[in-house]
Every structure is written in structure tokens, then in C-alpha cells.
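A single protein chain has been removed from this complex, and every other one stays in its place.
Note that the chains are named A, B and C in the order they appear, and that numbering of residues resets to 1 at the start of each chain.
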Amino acid sequence: MYNEKVMDHFEHPRNQGAIEAADGTGEVGNAQCGDIMKIYLKVEADVITDVKFQTFGCGAAVASSSMATELIKGRTLAEAWELSNKAVAEALEGLPPQKLHCSVLAEEAIHTAINDYRTKHGLEAWEETGSHTH
Amino acid sequence: MYNEKVMDHFEHPRNQGAIEAADGTGEVGNAQCGDIMKIYLKVEADVITDVKFQTFGCGAAVASSSMATELIKGRTLAEAWELSNKAVAEALEGLPPQKLHCSVLAEEAIHTAINDYRTKHGLEAWEETGSHTH
Amino acid sequence: MNTDKRLVYMDHAATTATRPEVAEAMLPYMTGHFGNPSSLYDLAKASREALEEARERVAAAIGAEPKQVYFTSGGTESDNWALKGVAFAKKEKGSHIITSVVEHHAISHTCEWLEKQGFSVTYLPVDRFGMVNPADVEAAITPETILITVMMANNEVGTIQPVAEIGAIAKKHGVLFHTDAVQAVGHIPVDVGELNIDLLSLSGHKFHGPKGTGALYIGPGVRLDPLMHGGAQERGRRAGTENVPGIVGLGLAVSLAVADMAENAERLTALRDRLTAGLLAIPHTYLNGHPDKRLPNNVNVVFEFIEGESILLLLNRYGIAASTGSACSSRSLDPSHVLMACGLPHEVVHGSLRLTLGEETTEADVDYVIAAVKEVVQRLRDMSPLTPPELRSQSIGGDKICITRR
Partner (left out) sequence: MNTDKRLVYMDHAATTATRPEVAEAMLPYMTGHFGNPSSLYDLAKASREALEEARERVAAAIGAEPKQVYFTSGGTESDNWALKGVAFAKKEKGSHIITSVVEHHAISHTCEWLEKQGFSVTYLPVDRFGMVNPADVEAAITPETILITVMMANNEVGTIQPVAEIGAIAKKHGVLFHTDAVQAVGHIPVDVGELNIDLLSLSGHKFHGPKGTGALYIGPGVRLDPLMHGGAQERGRRAGTENVPGIVGLGLAVSLAVADMAENAERLTALRDRLTAGLLAIPHTYLNGHPDKRLPNNVNVVFEFIEGESILLLLNRYGIAASTGSACSSRSLDPSHVLMACGLPHEVVHGSLRLTLGEETTEADVDYVIAAVKEVVQRLRDMSPLTPPELRSQSIGGDKICITRR
């Protein structure tokens, strides 16, 4: 059902864990739907110097979290904001259609974490463009 | 589908053929239903001295004709009249339920032949009691 | 009576033996790779892949895409599903179905049941060769018509219907077209695209695949209710744990059948024609079905004055397996509706004999059957009260039947 890349990220998740006193955190999803993703950001001079995730969810949810955190690590917040769910899914070399929503969750979790950072720092929250590819 | 006795009478029919100038003949059934049975009787002093049959029909029809003629050969007409379809089927050690009508045909053909003989000889036709066992 | 214990199977339209290599290919999926294909553990992978490979094979055999192929338990299920599925899904749109009088009971009895549920059905007549006239199909279409179902090749008389023309008419009028191709697939070329077919039924055991397997092709955009409600197998359209070994067998069998098809058809056509000629040499014998628009392996004749079950029982003693349209050999006690529809009188229908050839049939088999049928027909004609005197045998004694003269 999942390709090797997805299984690799599921079984050996990168950046799994929590960051105490993170500069920004974002939690999306809900247990009822079977997916919760929480992203922790460490930000220095607008650059994401560290990122961790915690995920309750299926293989695709874990793999998407893992991949998404890899993709934004070391990037500026503006770059990280641009990460689309599609890019996450592509980096994973594809997800089953019914699992694409997991990559959306990752995008949303990152956005939430970034805006958490921004509002904490007195900046305006960026606005969602709402163009997820399902 | 058929037992050995039926198959034996089907494959080696007794009394198959016609009697020229028979004393009584009886033909029942119709080609539309797929069964026609014709019985030829030779009668001497009220006794059936010879009997032949011709049958268009299935295995059970042929076997019933063969068995029925065997059962009435050498019998008086009154005895032959008493031959029931049930007795024919029993003598054949059973017929499939949907084939019982073939034994009825044999009984009817014999009755028709006997009454043919009787009416030709100025006797009253015997009446059917109508108690076939289907 | 001939006691030669030769076995000549000439009932391939009824069923065929599963090819040994097909049976062998199924075995690993029974005992080893037995996992439920929808499970996510490794054990399920082999079954899942086998399932999809089989789907590709079936699709390739009929010019379809794999995702348009849905596995079923046989031709009967495919037929029932196509008809009831479309009827229930489209009942808001219309309630009229067009079919022919020569369909298999899996179609005709389903239509009769749908009539009881409030649908109306037009049963188109056929000509004396068992052929539907496409113009009749077109004329029968009303705004209420939701489905046309006409078989590709007839199982009794072998007539091949003008499916391409009917498909074109269906398309022109925007009506769905289903064809029961149970006797066609693996025997004659079938291409759902070229023929404008929306739904197509096939059955594994008619081309040396396993019994209890079949498929329904469902074209793009066709909506139909499931016949089997339940789990989400077959993309939610046909529930039930997949019969993986059976499906594997079906896939392999159809590939093998199609690979040899052209060659086989040519050889069988020659044998068929030889057999037909041999049988028609018997007086008062007639061919049923179309003289050349017919399946390469189908011979169907009637012998006047005799009955089919008797023919079969005697042929069985020669080791010959065949079939008849006589009422006496059908469990329903009705004579063949197909032969009746071709205009044969009742009494003649009873004297029909169907011989359907297969891959393993040889010329020697054909000649043996011709000789055996001649003997059997004579023997039964000698016994029949209907036989005119000139057709009766004059021989006396031996195992032959003799007419008593006194």
C-alpha cells in the first residue's frame, strides 16, 4: 500500500519528538478523525534551526510529518510557508489517494506553527491561500 | 439419473416393434410434449399372446414401454387393465419424479389398446378410474 | 452396441476442464499466499498483486482497462448484476429494457423478475438462424429505455449476433448496452471499445478456467447498484472476500485462450464443418443456427422423429458427451426456448443435438461421432412410431432393433 520511501519515513521518522520551550508550535487534526499532528519550531533570525513533530495517526500521517519537517529544516519561515502538501507528497514519491489528506495536515501544522511564532512575536499572521491539492 | 434397471430396459427394450394386423392398438401422448407411445396387442381367448411397442420419447418413456409390455404379456385383458403406472415404475425400481408421467403414458397406452380391441369386438369400452400416481 | 470405451467430450459450451497449468497456478494462492488482499501486512501483497495481474489479463482479452474489470462468481452473477444493477440505479430515469428471445436464462429469468418489480421488457424476435435484427433494436427504443442487453454468441445454436451494429445504435440513442459474452470470450475476438459495449459478462469455466469465476466489464461512467452489498472489495462495487485462486486461474485461462484463439478457431471451424456435413447426410436432419455467423466450435442439428434425451443416453454408451434442447432432458421440462424462437415446431425441437468442440477435439473424434450418431439415430427411428417406413432399418438380429412382422 505504501511505497518504500513512505515506509522508511514511517519506520525511521526524522525529527520526531518535542522541543521544550519551542518558539512556535502548531497542532492540527483531531483524535476523532484519527490524525493529530503537532509541530515544534526553533527559530533563529527567521530561519528554522530545529523542528520536531509528534503525530497520532496512520503511516502516511507519520511519514508526512517526518518528510515535512525535513523539508523545512534550515529554511526561512517564508520558504517554509510555501511548502505545499503536494510537495510533501511528491517528496514521499506519492501517497495513496485516500491518504493525501495526511500531507495536507502536515502543511497545516507548519502554517499553524509559523503563525504561532509570528503572533508571539507581534507579527501579523499570514493568510492561508487555501489551495491544497487533494 | 436413471437406475440400472431403467437403463437396461432403455438400452435393451423388450417387445419393441410393431404387430401387423394387431387385434388392438393404442397410441397416446403427442410429439409436442416429446412423448408418444404406441402399443400393439395380439389377443387370443382374452389373453394377450403378444405385445409390441413403439415409442418416441426419453429414456424413461422407452423403459416404461418396455417394462409395461413385459408385465402384460401372457395376461388376460382384465389383468392387463389393472396394471397401474405405479406398478410399472416400481418394476423399474423407481423413476425420477419428473419422469413419472412416462409410466402414466404406458398405462394409458395399454388401456387405449385394450379398449380398441374391445370396441372392435363389439364390447363396451372399460372406463378409466383416473387414479394415476404421479 | 459399440463398446469402444473411448471418451469424446463434445459439450464444451456447457463447461470445460480447467487446464492443468491453470489449476497449478491457483494452488499457491490456496495454501501459501492466502492472505486477504485488502489487508496491509506483507502476506497480503502476493494476493493483491496476483489479483491485479489477473485484472490486467482479463482487461487485455477484451480491450478494456484493468480498472473496468470487476470479478464475480461466474456468468450468471455478471448477468444478474448488469441487469439488476442498472435497473435499480436508473429506475428514476426509466424502466424499459430491451432484450432478445434467445438469451441465456441468466438474462431472461432476470428480466422476468425485473418485470415483477415494475420494469417493462421488450423481448425482440430472431430470424430462423437465431439472429436479432438491429433495426428491431432501434425501433424498440423509447425515452424510457435504460438498457439494451443482447448476447454476443448464443450458447445453444452458436449464432453470433450483430453486436457492433447494436452497440452503435445504443450509443446513438444514449442507452446503455450490455452483452452476455460468456460463449464468446476466448473463442472469437471481443473488443469492448470497437463494439461500443458498456457492460460485458464473461465466465471462466467456458474457456478452460475455473468454475465459479467470472467478470463484469463496466465501462466509463456507467452507474449501477451492487448485486453483492457488503465490504469495500472491487472498489466498493462487488463485496465479498476475493476468490484469489479462482481469479488467478481466470486471468491465466483467458490469456491462454486468447493467445491460441485465431489458430484454434480456424482448426475448429474446419472440424465443425466436417461434423455438420457428416450429420446432415443423415436424412431428415437440419442445421440449427446460422450457417456461418456462428461459433467455430458449435454444431446444432435436429433429427426428425426422435427425442434428444434418448440420443444423449445412447451416445453416452459410445463415450460421447453432448447436449440437447429437448424438454425431457431439461430440469424445467421446457423445450429449448432458443430453438422455438428460431421457429422450429415443438416436436422437432425435442430431436435436437448440440455438439460443441474443443481444443483437444480431433478429426478422428469427429468421424467417430458421425458414425455413432448415425447408428443411434437409426436405432431410435426404428423404435419411433413417427418414423416413415422408408427410413426404417430392414436389418434383423444382432444388436440392431428389428421390426416384427407377423
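As a convention for this text, a contact is a pair of C-beta atoms (placed from the backbone, for glycine too) under 8 Å apart; a residue touches a chain by one contact, two chains touch by 3 or more.
The shown structure was predicted, so the numbers you read here are calculated from the model rather than taken from an experiment.
Summary of contacts with the chain left out: across C:Leu227, C:Ile370 or C:Leu386, the touching residue is C:Leu227. Listed for chain C, the residues touching the missing chain in the whole complex are 7, 9, 11, 14-20, 22-23, 27, 30-32, 34-36, 38-44, 73-77, 79-80, 88, 104-107, 109-110, 112-113, 117, 203, 205, 210-213, 225-232, 236, 239-246, 309, 312-313, 315-316, 319-323, 329-332. The set of chain A residues touching the chain not shown comprises 2, 7, 10-11, 13, 16-21, 27, 30-38, 42, 50, 52, 54-62, 98.
What we mean here is this: only the chains that are shown with their structure count from here on.
Averaged C-alpha coordinates give centres for chain A and chain B that are 92 Å from one another.
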